[in-house]
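All protein chains of the complex are present and in place, except for one that has been dropped.
Chain naming follows the written order as A and B, and within any one chain the residues start at number 1.
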Amino acid sequence: MVILEVKNVSYGYSHGTPFEIAALRDVSFSVEKGELVGIIGHTGSGKSTLIKMLNSLLKPESGQVLLNGKDINTDKASIKEARSKVGLCFQYPEYQLFEETCAKDIAFGPKNMGLSEDEVRQRVLRAAEFVGFNKELLNRSPFDLSGGQKRRCAIAGVMAMFPEILVLDEPVAGLDPAGRRELMSMIENYRKATGATVMIVSHSMDDIARIADRILVMNKGSLAESGTVKEIFSKTDKLIEMGLSVPAATSLINKLRLKLPELDADVYTTEDAARILAAFYKRRKEQ
Amino acid sequence: MIFMEDKHLLMFDNVSYAYDEENADELAVRDVSFTVDRGEFVVILGHNGSGKSTVAKLSNSIFLPSSGKVFVDGMDTADEKSEFRIRERVGVVFQNPDNQIVASIVEEDVAFGPENLGIEPKEIRKRVDNALKAVGMYDYRLHETHRLSGGQKQRVAIAGMIAMQPECIVFDEPTAMLDPQGRREVMNTARELNKNNNMAIVFITHFMEEAVMADKVIVIDNGRLLACGTPEEIFSQKEMLVSCGLDVPDMVKLANELRENGVPLRKGILCEDELVKEYLSILNS
Partner (left out) sequence: MIKDITIGQFFPGDSYIHKLDPRAKIIITFVFIVALFLCKNYFSLGLLFFISIAAIVVSKISLRVILKGLKMIVVLVVFTGVLQILYNDEGTVLWKPFQQLDFAVTSGGIISSVFIIIRIVSLILFSSLLTYTTSPTMLTDAIERLLSPLKLFKINVSSLAMMMTIALRFIPTLIEEIDIIMSAQKARGADLETGTLVQRAKALVPVFIPLIVNSFRRAYELAFAMECRCYTGDNKRTRMKEMKLALRDYLAFAFVAVTVAAVIATGFFDISSFFIFERVI
């Protein structure tokens, strides 16, 4: 079932001022309910402009954004609905924390949705659980937390709205390896538990290859490619042309295939690469 | 106590540092000792909040050790009289590119350091031009700083340090906020400065891949120096790295897994090219 449909969306350029927003040119795609969509693209390719379209923070100059079949930019009510159903979490969300306690900060979104106090409290607790926050942390000031905790608190603030679509812009940027691993698995847990549709913007091809069902590739304001992990990362040359890359494992296999063309090309994670290369080695030695 | 030799440019001797003097138990850095030689490329790895950034600020007398000593080219950083000479010799580039650029125009920002040192205008001009050329930003010298990309801003910050003609630049997670292209730009600039200008580099990061080409890797966890060695030595200790929130580079992980699955790869493979070469050679042997 299609939950989100972006139809021929275009958006102009604010040229000549210090604050150029990347343009969008005739972008169309749709997202199935429960899907995990990865969005990749060079800085300035229009990714950030695109995700701001999804909850009407920016309005398309032409084209439509349909949520459950309805145009989100119809009127005030439809915009309000889009804001609560499409949860948008920007890059470095920890810089937007403002409340006295983490619990209050996480409650900000649900409260704005006009939910009852009881419902808000329950949502805060549930969201906190997803990011591994206990009571003690919830009562602390968000400004006293470590960097990784702040990030998780801020993401919980969007999760607490329990949006049908959770959109995350570079959720693990700036975190160390352990922090990255933890946060990615928290997002996956959230998705499994709620059945929400998730869209993740990332510069890490490895992360995207590992988790995405489908990938959107943005380039110079247009949607350059859309497809499965396999469909996208088999086009190495095209990606490099757009200033992107392929997962480390794919790049390795590509290099080996120059000498060993019979090697299976369909490899996107280090685990798969290890499996395939070990099997290939054994077969060679048995011959 | 390590004895300072002439080749040592930077030396940490049993350094501890507490942010809060009253609460001396909570040390951000605890008994850390290491040296950086002239022209050496040292990478410091550590998770967020491990104390690695404190090390950067201790290296040019922004912070003074609570106990122990830091020496720069033989000068004690606690000696107020050498403060300027120390900061001339050891520059620091920080994480957030926006928060270290002072001026609105690229070349004026690069000139800021030399201007503070009271250098002659003509000499400043020369240094600024050379520094901008060294980081490949000369064509942008009249651009506005806030319009640059993250990687370009970091290169301007690096040029600002080069213009002070240091012997060592400490990079405090300069790539953490950048996209892959920006990371490459900064990494390549650091490498070129090391190679072409024989500048000592201390590169603090939590991207394992960036440690692969270092002369020496130092691992810091909870303010302590946990390990120090060549990249091969450090990355052969996967458990140790994972236990302190780090990891091994993808290619090391892959080589390890292959070895476990009966592919007799040699130890110490760190990057893609090495792995390709080794795999092909054992396949054909």
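We adopt the following convention: a residue touches a chain if its C-beta (ideal position, glycine included) is under 8 Å from a C-beta of that chain, and two chains touch if they have at least 3 such contacts.
All values reported here derive from a predicted model rather than from experimental measurement.
Asker: Which residue among A:Asn55, A:Asn219 or A:Ser251 touches the omitted chain?
Answerer: Counting the whole complex, the residue in contact with the absent chain is A:Asn55.
Asker: Please identify which residue in B:Ile44, B:Leu58, B:Ile124 or B:Val186 touches the non-displayed chain.
Answerer: Here the residue in touch with the unshown chain is B:Ile124.
Asker: Please identify which residue in B:Pro114, B:Gly151, B:Gly182 or B:Pro231 touches the non-displayed chain.
Answerer: Touching the chain that is not displayed is residue B:Pro114.
Asker: At which residues does chain B meet the chain that is not included here?
Answerer: Residue positions of chain B that touch the missing chain: 57, 60, 62, 84, 87-88, 91-92, 94, 96, 98-105, 107-108, 111-121, 124-125, 128, 142-146, 157, 160-161, 164.
Asker: Mind listing the chain A residues that contact the chain we can't see here?
Answerer: 14, 16-19, 52, 55, 57, 80, 83-84, 87-90, 93, 95-98, 108-109, 112-113, 143, 157-158, 161
What we mean here is this: only the chains that are shown with their structure count from here on.
Asker: Which residues of chain B touch chain A in the complex?
Answerer: Within the complex, chain B contacts chain A at residues 46-49, 144, 146-147, 149-150, 176-177, 179-182, 206, 208, 242, 245-247, 250-251, 253-254, 257-258, 261-263, 272-273, 275-276, 279-280, 282-283.
Asker: So in the complex, the part of chain A that touches chain B is made up of which residues?
Answerer: 18, 42-43, 146-148, 173-179, 203, 206, 243, 245, 248-249, 251-252, 255-256, 259-260, 270-271, 273-275, 277-278, 281-282, 284
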